[in-house]
Each structure stands twice: as structure tokens, then as C-alpha cells.
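Beneath this line is the structure, given in C-alpha cells, with notes to follow.
On to chain A.
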Amino acid sequence: MSALRLDGVTLDIDGKVLFQPLSFSVEPGNVTSVVGPSGSGKSSLLAYLCGILPKEIQGRGAVYAGDKQLTDLATERRALGLLFQDSLLFPHLSVGGNLLFGLRAKQSRAARRQRVNEALASVGLEGFADRDPATLSGGQKSRVALLRVLLAEPRALLLDEPFSALDDDSRARVRSLVFAEAQRLGLPTLLVTHDMEDVAAAGGDVIELRHPQDKQGI
Partner candidate 1 sequence: MLRKPPIIILLCVSVIPTSAGVLAALWSGLDPAALTRVLATPGVGLSIASSIWSGVIATGVSLLLAHLAVALAASGGWRARLNGFALPLLAMPHLAMGIGLALLLAPSGVLLRAVSPWATGFDLPPDWLIVQDPAALSLILGLILKETCFLIMALMAALAQVPSAELQLQARALGYGPLKAWLAVTAPLLQRQIRLPLAAVLVFGIGNVELAIPLGPGLPPTFSVMLWHWFTNPDPLINAQAYAGTVLLLLATTTTLAFMAAANTLLTRLLRRTAESGRRRSHDGFARGVARSVLIVGWSTGILAIAAILLRSAAGPWRFPALLPGGDWLSRWLDVLPVAGSVAATTIGLAVATALCGLLLVLPAAERCRRDRRTRAIVGAWLFVPLLVPQMTFLFGMQVLLVRLHLDGRIVAVLWSHLIFALPYLWGLLAPARATIDPRYQSVAATLGATPLRTWFTVTAPLLARSTLLAFALAFSVSVALYLPTLFAGAGRFATAATEAAASAGSGNLRLASVHGLLLAVLPLTVFALAYTTNSLLFRNRRGIPR
Partner candidate 2 sequence: MLAGQRTGRLLRVLAASVVLLPQVAAADIDEWETVVAEARGQTVYFNAWGGELAINRYIGWAAEQLRTKYDVELRHVKVTDIAEAVSRIKAENAAGRGRGGSVDLLWINGENFASLQRAGLLYGPWVHSTPNATLIDWQGNPTTLSDGSMATGGFEMPWGTAALTLFYDSQQVTQPLDDPTALLQWIEAHPGRFSYPQPPAFLGTAFLKQLLLVLVEDTDRLQRPVGDDFAQVTQPLWSWLDRAHPSLWRRGRLFPLSGPAQRDLLAVGELDWMLSFNPSEADRAIGQGDLHETIGALHFAAGALANSHFLAIPYNSSATAGARVAANFLLSPAAQARKANEQFWGDPTVLDTDKLSATQRRLFDVLPSGAATPPTPERFLAEPHPSWTTRLEQAWLERYVR
């Protein structure tokens, strides 16, 4: 795994710049938190990194995974795993179907199913493969969403406030699961959040999105 590097990344809506240009690096296995008031463009930053910015927002600056520049690639070639606040499990596929969708490995069907089952077992969701995603609890959905992203073998993990919809119990557990997996797989992780507990648990660098006029943060 290589580091995720941003170089002069900034966003603007109709010429209005959202935040001062960002240039930083996230080492493999580390979690860097991005904080800022609501509307400061945190989620849009992740969208820009993935290449899914809505057309009203313009983005500039380069993104690298190691030496490979990602900004020229189409979204589906960037291999950046994105986790939203809503788990966004495809409602028409089963839990296992969702995971198979994400699974990159080109193996036989049986082998792929095996991997999916193993993944589910590893997070305590054994036997959930044929379940309807709508029947899962919030915490369960988050775990499945995480598995889906990880099975896609991403270069880095981008987390867009993925824990804020969970109740306190699940929150802590899912959070530690995500960070543990990130570290285990050596994935550079970028966490967007407004919750200071998350920042503390991440334990890595903290980037504050500053409005262009600010000299210091709020």
C-alpha cells in the first residue's frame, strides 16, 4: 500500500472558494481526520477525491496514491473506497449480493461465495448472506457496507461521517472495527467528521478546513 497524497486541492462554487488549498499526505494504516463547520465542504472534498463531484462544484489540485496520479482517472478506476453515513446497501440485492458486487477477485462462483461468507463471519454476521438488507439494524448495515468496500480492494479508505447515524453502542464498535481493518490492511484513511470522539479514536493528524478569509481556525 502507498500513501494517499493531496497536492493543492481546493474547491469552489461559482468562483467562491470553499477552503484554502490542501496539501498533505496520509501514510498507510493511519487515519487523518478532516474537520470543519457544516457547509465547509468536507463531504465535497471526498467527492472530489473519488471523482463524483456534482457539476455545480469545481475542483482543482492533484491526488496521488503513491506515485500514481488519480485525478485523470474515471471514478471506477481510482479504487478509492467510500463509506457514507447511510450504508447505501443496494436494496434489490441480498446482503451477500451486495458483497459479491464489491468483490473484485475473479474466481469461481463457489470460491467467491466462500469469501463472502468468511467476510461475514469475521464481523459476526455469519449466515447473513441471503438476508434482505432492509431487515438489518443500523450497526449491521454499517458492518456490511464496510465489508463491501474492503472486498473491492481499495487503495485508500474515505469515510464520510459513517458513524453519526449509529447509536452510541454500535458506534464505538463499528468505529474500532473500521480503524482496525484500515490498520490491518495498511490502508491510508481519511475521516470526515464533526464528532471529536471520532477524531480522538482515530488518533492521527487533524486537518481543519479553513475558509479562505480566515487567518486562523474558528
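How these were chosen: all candidates are chains of the complex that A comes from, given by their letters.
Observations, loosely collected:
Here is the rule we use: a residue touches a chain if its C-beta (ideal position, glycine included) is under 8 Å from a C-beta of that chain, and two chains touch if they have at least 3 such contacts; residues count from 1.
Computed from a predicted structure; not experimentally measured.
Checked against 1 or 2, the single candidate touching chain A in this complex is 1.
Here chain A touches candidate 1 in the complex through residues 47, 50-52, 54-55, 74-82, 84, 86, 88-92, 101-102, 104, 132-135, 148-149, 152, 154, going by the rule given at the top.
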